[in-house]
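There's a structure below that I have some questions on.
Only one protein chain is missing; all other protein chains are in place.
Here is subunit A:
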């Protein structure tokens, strides 16, 4: 099975400006911990174009998380803001870049289009 983290970062490079407003600029580093080791993913966003590398470089915002948690995040099973409040990951730097990061995360599995509900059904309980 493919590694969701690798898939996520690969997808970022491919997605480019289709998911991010053109004006978003900045750098983010994701430090992912697993078995006592830390993996670095450095993401630079320039005019909506995304490049990803494994460099341990200073970034505008640095997220530090367990890899297991990050897998849940990049598969839509964890919510970025609720997780931030729970401190499931930590973040340092410019939090304003979190919103663009949130935008590139996938939606929860099984999310519905509101139009998919049969019309007229009463949902009051």
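By our rule, a residue touches a chain if its C-beta (ideal position, glycine included) is under 8 Å from a C-beta of that chain, and two chains touch if they have at least 3 such contacts; residues count from 1.
In this section, contacts and distances are computed from a predicted model.
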Report summary line: Expected UniProt protein name for the omitted chain (select from "Biotin-dependent carboxyltransferase family protein", "Amylo-alpha-1,6-glucosidase", "STAS domain-containing protein" or "Probable alginate O-acetylase AlgI") would be "Amylo-alpha-1,6-glucosidase"
Report task. Looking beyond the chains shown, say which of A:6, A:56 or A:95 touches the absent one. Result -> A:95
Query raised in the report: What residues on subunit A make contact with the chain left out of this view?
Result: 19, 21-23, 64, 79, 81-82, 85-88, 90-96, 98-99, 103, 106-108, 110-115, 117, 119-125
